[in-house]
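Of the protein chains in this complex, one is absent; all others appear in place.
For reference, chains read A, B and C in written order, and residue numbers begin at 1 within each chain.
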Amino acid sequence: MFLTVLFFLSATLTIASGIMVVVVRNLMHSCMALLGCFIGVAGLYVTLGANFIAAVQFMVYVGGVIILMLFAIMLTGNKPEEKVGSFLLPAMGNRRTLTWGLITALVFFLSVGKILLGMFGIGLGKKTAPTDPSLFESTVDEIGTLLLTDHVLAFEMSSVLLLGALIGAAIIARPETSKEK
Amino acid sequence: MSVYSIDVFMPVLILIALTVGVVLGGHFLSVFLAPKKSSKFQTTPYECGELPVGMAWSMFNVRFYVVGLIFIIFDVESVLMFPVVSVFKSFNDMGRGGLALIEVLIFMLILISGMAYCWRKGDLDWVKSYKRKQVE
Amino acid sequence: MGLAPYLIISMILFILGIVVMMARKNIIAILLGIELILNASALNFVAYSRFLTNNIDGHIFSLFIIVVAAAEAAVGLAIVIRFFQVRKSIHIDEAVWLNDEV
Partner (left out) sequence: MNGGLIPYLSGFDWFNQTIKSTSAFLSFDTTSLLSFLIYAVFASLLVFLVLMPIGGLGTYAERKISADLQARIGPNRVGPYGILQFLADGIKMVLKEDIVPVGADRFVFYLAPLLAMVGVFMTVAVLPLSSGLTMVHLDIGVFYLLAVSSLVGIAVFLGGYAPNSKWSLLGGMRGASQIISYEIPVVISVLAIVLLSGGMSFDVLVGSQGGLPHRWFLFHNPFTFLAFFVYFVGALAEANRAPFDLPEAESELVSGYHTEYTGMRFAFFALAEYVEVFVLCAVAAALFLGGYNVPGELLKDHPLGQLLQLGAFFTKTLILYYVVIWVRWTLPRIRVDQLMTICWKYLTPIALFNLVGCALWMYCFDGKSIVSLLFESGVGAASGGH
């Protein structure tokens, strides 16, 4: 029961704020809609029994969205994007980009929809979901164990990736030093 | 591994609803009780009695951004450490503590070397940008 | 809840991300679109892990997706700052230096 309620709340939040991200013109409001979307996805993770991933999602993206907002307001001065043409959705850029966006979306929608329909055809009856859908197993310890055993390479490599990202971001963002020698 | 019911997340939802209720209730009260006689000067943003010039939303110094970027990386690193660290004890109890220790140390070493790099290059300094020429 | 609702939500998110990426002209907005897409895929992994398998490798996968998304955001935003310092704008159409015709 609670599972269903949580699922519908999260799904509504996710999709509604996802649409807001697309539709809203003000970049700050877009960022806030993105935050809502991420919180909704965190709720969906909870309904999937992945509460650790949900908390990670919350923690990383709340921080990330603060940074995005900082950039959004500072680099754009919060001017809405210039309006081109007269479209229903004001944030949609110009006619060409809107067309391409819609075509891509349509192609993707059709192909994925086809796959999904195929999955309904073969039936998802083979799923191994537990008998009581509102019972979950705690996953934190298992994630930790897997990170230290099976996925240890990925774990260590991710730290190398983050090192690269840290150094790269620091170098790129650093203001150029005056060439005094 | 312990099994739990999804019901354990009920309090979270209840607290959100309750807080939203409290905030809306407070507003509701103040709508009824508070005076409404706003004037033009009352609603200008506070700027020590002067009329504000221009919008407040404008550029800031770049150091705010660099701190932000470093924060994102460190946030993710510490988040990745959580599950590993919380099984460290059980690994130790199983006699595989050495393995876990080495893996955690390698991970932290890479993290610390990134931090040392930023420190050495002055990205963690706050006032250094006085000495730097802003690029046109 | 079966698998299908999650897949549909994830698909919708993915499409919204693509539309944001294709249609908007602001580099930061494009980054928002990329985040949406990465989130959609992470959601898929967790959903499959819950309904189609008995292990939780999917959780690990989405953990790493979140890590990669954060790294990508950091580097992307650094590029945005640099771009802004040079061009005084974050409009994607300004990024045409490699184009002969300009």
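The definition used in the following text is that a residue touches a chain if its C-beta (ideal position, glycine included) is under 8 Å from a C-beta of that chain, and two chains touch if they have at least 3 such contacts.
What you are looking at is a predicted structure, and each value in this text was computed from that prediction instead of being measured.
Note that the undisplayed chain, when the full complex is considered, contacts A, B.
In the complete assembly, the contact with the undisplayed chain comes from A:M32, out of A:M32, A:L75, A:L147 or A:A173. With the whole complex as reference, residues 2, 4-5, 7-8, 10-12, 14-16, 18-20, 22-23, 26-27, 29-31, 33-38, 42-48, 52, 55-57, 60, 64, 67-68, 70-71, 74-75, 78-79, 81-82, 85-90, 92, 97-98, 101, 104-105, 108, 111-112, 115, 119, 124-127 of chain B touch the missing chain.
By the touch definition given at the top, chain A reaches the unshown chain through residues 1-2, 26, 28-29, 32, 35, 51-52, 55-56, 58-59, 62-63, 65-67, 69-70, 73, 78, 138, 140.
Just so we're on the same page, only the chains that are shown with their structure count from here on.
Of the two chain pairs examined here, A-C and B-C, the one linked by more C-beta pairs in contact is A-C. Distance between chain A and chain B, defined via averaged C-alpha coordinates, is recorded as 17 Å.
Separation between the centroids of chain A and chain C, computed from CA atoms only, is 6 Å.
Rounded to whole angstrom, the centroid-to-centroid distance between chain B and chain C, based on C-alpha atoms, equals 20 Å. Chain contacts: chain B has residues 62, 65, 68-69, 72-73, 75-76, 80, 134-135 touching two or more partner chains. Touching two or more other chains at once are residues 3, 47, 49, 52, 56, 60, 64, 67, 71, 75, 142-143, 147, 158, 162, 165-166, 169-170, 173, 175 of chain A. Of all residues in chain A, only 2-3, 5-6, 9, 46-47, 49, 51-52, 56, 59-60, 63-64, 66-67, 70-71, 73-75, 77-78, 134-138, 140-145, 147-148, 152, 155-156, 158-160, 162-163, 165-167, 169-170, 173-178 touch chain B in the complex they form.
Considering their complex, residues 1-7, 9-10, 13, 55, 57-60, 62, 64-66, 68-73, 75-77, 79-80, 82-87, 90-91, 99-100, 103, 106-107, 110-111, 113-114, 117-118, 121, 123, 129, 131-135 of chain B touch chain A.
Contacts from chain C toward chain A in the complex involve residues 1-9, 11-16, 18-26, 28-29, 31-33, 35-36, 39, 42-43, 46-47, 49-54, 56-57, 59-60, 62-64, 66-75, 77-82, 84-85, 90.
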